[in-house]
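One protein chain is absent from this view; the other protein chains keep their places.
And now, chain A:
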Amino acid sequence: MSSTPYNYNYIFKYIIIGDMGVGKSCILHQFTEKKFMANCPHTIGVEFGTRIIEVDDKKIKLQIWDTAGQERFRAVTRSYYRGAAGALMVYDITRRSTYNHLSSWLTDTRNLTNPNTVIFLIGNKSDLESTREVTYEEAEEFAKENGLMFLEASAMTGQNVEEAFLETARRIYQNIQEGRLDLNASESGVQHRPSQPGRTSLTNEAPNNKDQCSC
């Protein structure tokens, strides 16, 4: 445990979603450990990872919830969407079915997150060009139509993995700067850790909303 209160200015919550076997956990592992996990078993329920990055000289701690792609976890992992500032939606460029299911993943994301949640589409396994089933142009078009950011990446070579996480953070940070995110609302997925001491809060309201307990 460190004695300094915080070595970062913000916390952003991310989720990673998409069909089973598209490489969600490998993308996370590549991002947090800078290594490729060769034989990656199916995630059970949900996994978690963090890394501190820098945007605009501000240190940002990413808290990343990596959900299982197996169908039996689909309903229960919806809990984790709530309060996500960023959603990385992953498909596998060598398996068309994982691309075809994107609209259902997108519907879930839109329904369960807030309108400012940044959604980044990742076409993983870009190193496997010879078995490609989804063209770059097609996915780019889908992303444009739905207002998503988009990159093809490879968890194996590491290509564009870093970029996807960082671009998402930059867009979230931009939303904060432009006042689109309410940092006091838990569903924004962003927490601010003021680093300068002596900075005081201006809210005077007493926390008196506890009497509505339904127990």
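To be clear about the criterion, a contact is a pair of C-beta atoms (placed from the backbone, for glycine too) under 8 Å apart; a residue touches a chain by one contact, two chains touch by 3 or more; residues count from 1.
Please note the rule applied: contacts and distances are computed from a predicted model.
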The complex has one chain missing from view, so what does its UniProt entry call it, picking from "Mitochondrial fission 1 protein", "Cell cycle checkpoint protein RAD17", "DNA 5'-3' helicase" or "Replication protein A 32 kDa subunit"? "Mitochondrial fission 1 protein"
Missing-chain contact, candidates A:9, A:30 or A:43, resolves to A:43
Of A:32, A:63, A:114 or A:175, the residue in touch with the unshown chain: A:63
In the full complex, chain A touches the hidden chain through residues 37, 41, 43-48, 50, 63, 72-73, 75-76, 78-79, 82
